[in-house]
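The complex is shown incomplete by one protein chain, all other protein chains being positioned as in the whole.
Chain naming follows the written order as A, B and C, and within any one chain the residues start at number 1.
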Amino acid sequence: MSKARKVYESMMENDFCSQWLRINPILIEEGHCILEMEVRKEMLNGFGTLHGGMAYSLADSALAFASNSYGRISPLINGNMSYAKGAKLGDTLRAEAKVISLGNKKADIDVTITCVGHEEPFYFFRGTVYRTSKEHDV
Amino acid sequence: MSKARKVYESMMENDFCSQWLRINPILIEEGHCILEMEVRKEMLNGFGTLHGGMAYSLADSALAFASNSYGRISPLINGNMSYAKGAKLGDTLRAEAKVISLGNKKADIDVTITCVGHEEPFYFFRGTVYRTSKEHDV
Amino acid sequence: MSKARKVYESMMENDFCSQWLRINPILIEEGHCILEMEVRKEMLNGFGTLHGGMAYSLADSALAFASNSYGRISPLINGNMSYAKGAKLGDTLRAEAKVISLGNKKADIDVTITCVGHEEPFYFFRGTVYRTSKEHDV
Partner (left out) sequence: MSKARKVYESMMENDFCSQWLRINPILIEEGHCILEMEVRKEMLNGFGTLHGGMAYSLADSALAFASNSYGRISPLINGNMSYAKGAKLGDTLRAEAKVISLGNKKADIDVTITCVGHEEPFYFFRGTVYRTSKEHDV
């Protein structure tokens, strides 16, 4: 098993939130990950579309697995999301995270969320993590 | 009942996500709202702290009630969150949203999240909504 | 001359700031543009590297030409920049802007700034513009 996968398994075991959201791993590799999540009724906002925080949560999980894949514990310090379109009940969202800059103390990660059956992305996320000197125990 | 409260009631009825997160209204008024949420086990990430997307979800709900309080339907177009500290299981978070700029087509909203028992804020959020010409049916 | 080029020429004529910064157009087309700028002494901050606002200014100009290229006047409403590396005196920066989402009322634009002679990007920018109904007079 790759180190990236080991870190993912170790984190996911305690990541009760990603479990709660029923986030599924499609691809886990160093600096790169793809996750999927289905839009359920309890994720809708008052407008009948996906709550902005749910789209962000999917992106944040993708960021976490991508940025921690190198082995160092790396918490999020800043996240930014742009909302292009609103997902609906039953939609399947796919988040692809890529580490776009890997420094000694921080890393920047880009996450684009598409909706199965639609060509153009729905949500654009960018986040920065602090890279601690502490290693994941894997 | 104030218009802000009517809009809140109407939105919250269909906001299955805010219900799912058990978000409680403390204060709802025009351009201003305070919400509370308790950190539950299913909200924790792989580090044992509150998942970044859960803190963001609380802020987004607060933004929504504050920015829609004037009566016009106003979806989020961009959100940004800075993470100062990580909340833990059992913590009670309090989000205070204030509309800091109200334009004809957009509004900017500031949301600060504090943690009961701690003096310094844990999360800082800022978001921009598009103000449609469509009114809430209240 | 393409419409994108005509809009660029019309904007640049009055864009005294982009002129002041000696920003050069490398490519101007619909929804896409590439600009260059050299780091001069008056652009340095107190650390001896490029002032964060100067990198942002280059990105903002690139965003403006890309997002206005369709003909509708489209001012910036939110911008976000991540700083991966710091450019130095004499460096040539190249900003590539791409419209990543084009809606009726808003558009999202991604701008990546690289430094000639370096492989990895130095600055990552993302911005949102409001698309007015007013057309550029070109």
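Basically, a contact is a pair of C-beta atoms (placed from the backbone, for glycine too) under 8 Å apart; a residue touches a chain by one contact, two chains touch by 3 or more.
Since this is a predicted model, take the numbers as computed values, not measurements.
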item	value
Touching residue (missing chain; options A:74, A:112 or A:128)	A:128
Residue touching the undisplayed chain, where the options are C:11, C:66 or C:99	C:11
Residues from chain B at the interface with the omitted partner, ascending	80, 82, 84-85, 100-101, 103, 108, 110, 120-121, 124, 126, 128
Contacts of chain C with the absent chain, listed as residue ranges	10-20, 41-49, 51-54, 56-61, 64, 68, 73, 75-83, 86
Residues belonging to chain A that touch the chain removed from view	77-78, 80, 105-106, 128, 130
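In the analysis below, only the chains that are shown with their structure count from here on.
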item	value
Pairwise touch network: line, ring, star, complete, or other	complete
For chain B paired with chain C, centre-to-centre distance based on mean C-alpha positions, whole Å	32
Between chain C and chain A, distance of the C-alpha-averaged centres to the nearest whole Å	28
Multi-chain contact residues (two or more partners), chain B	77-78, 80
